[in-house]
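With one protein chain removed, the remaining protein chains of the complex are shown where they sit.
Which chain is which? They are A and B, in the order written, and residues in each are numbered from 1.
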């Protein structure tokens, strides 16, 4: 199977704190790969590493065979045109209408005439069901609509890779369903490769072709949805069932409470 | 539509700035006499220049014809030498012209009063770099009072 993104034995630390310790992840072309894990594990950081916005301390990250880590600035910018990222907040430009937001990457990176841009934007907005909202400003959109508009912007340049950062967080069941459907359909229709970073287990298990579960600075489980469900790893099962305590401790590492309260008795 | 409005407002901003520059240039600043280049230089030696400064005006009957370019002390006879830069359009003053240091009003700033001399045969015109021979120094108030007291004393 051809791989679009390969992360090889990557270590990343922020200050003194180690975020990732020897993580390896492969993203096959044309598939939806999900990366799951508890909050605060640095899943957004992983996407920024793939996009070359952050540099790993050790290991390599490859996009379509080329190392993102070793790329020069202009090559990195060329490569980024082939990937796009859907931020948790949508990150729409608040000073532009939805139409201009979607048209933005086209105007920046192509020399298409305004007529053609208008057509492309209409098609992209149609794909996410927001053609009627083209003239609205981002602050007039609901959270789910903003995320769909951002999705239209993310696919404006027909990228090879889309990275979704917590696409389902804080969505009502209907817009969650809409997003799940959109991610699956767009991936198949546009022959995209998708990376979905999330902690919403049920949604992801329905659409992901391959799943990685991150915890404790490393990959604790991987496989197809079926394999994950039947995994015998305690960690994976704790995560799937959402148990409060288990291999992933409820408490942030601290000295024993008795010792700390009663001072070494 | 909004884009047009933005451009219009920036245009208003530019027009206002041009208006401000025009006001400053035409009504506020004396840009006419500062343009160097079309001037010629005369020198004058004074015994005492009082409060004269570089850039003080040189006037003929109240009309400004130039400015004091610099003031220095002659190394041989230790008298102040004033370099006058006069506009080219005021040329041809006779050699007999005189200069004196005057004060505009009681507290005003000091300037050089230029008195064109009589022109008759055998008197050449002042050329670039010439020295004015006939100079009257600044009036120093302390000296005047001293003289006044002295003359009172000698009368009695």
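To be clear about the criterion, a contact is a pair of C-beta atoms (placed from the backbone, for glycine too) under 8 Å apart; a residue touches a chain by one contact, two chains touch by 3 or more.
As a working rule, contacts and distances are computed from a predicted model.
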UniProt protein name of the chain not shown, from "Heme exporter protein D", "Intermembrane phospholipid transport system permease protein MlaE", "Acyl carrier protein" or "Acetolactate synthase 2 small subunit": "Intermembrane phospholipid transport system permease protein MlaE"
From A:83, A:103, A:176 or A:228, residue that would touch the chain that is not displayed: A:83
Chain not shown: contacting residue from B:10, B:63, B:123 or B:145: B:10
Omitted-chain contact residue, chosen from B:57, B:112 or B:132: B:57
Chain not shown, touching residues in chain B: 3, 6-7, 9-10, 12-14, 16-17, 19-21, 23-25, 27-31, 34, 53-55, 57, 107
Contact footprint on chain A, counting only the chain that is left out: 48, 51, 53, 77-78, 80-81, 83-85, 87-89, 91-94, 104-105, 107-109
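The definition used in the following text is that only the chains that are shown with their structure count from here on.
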Chain centre separation in whole Å, for chain B relative to chain A (CA means): 77
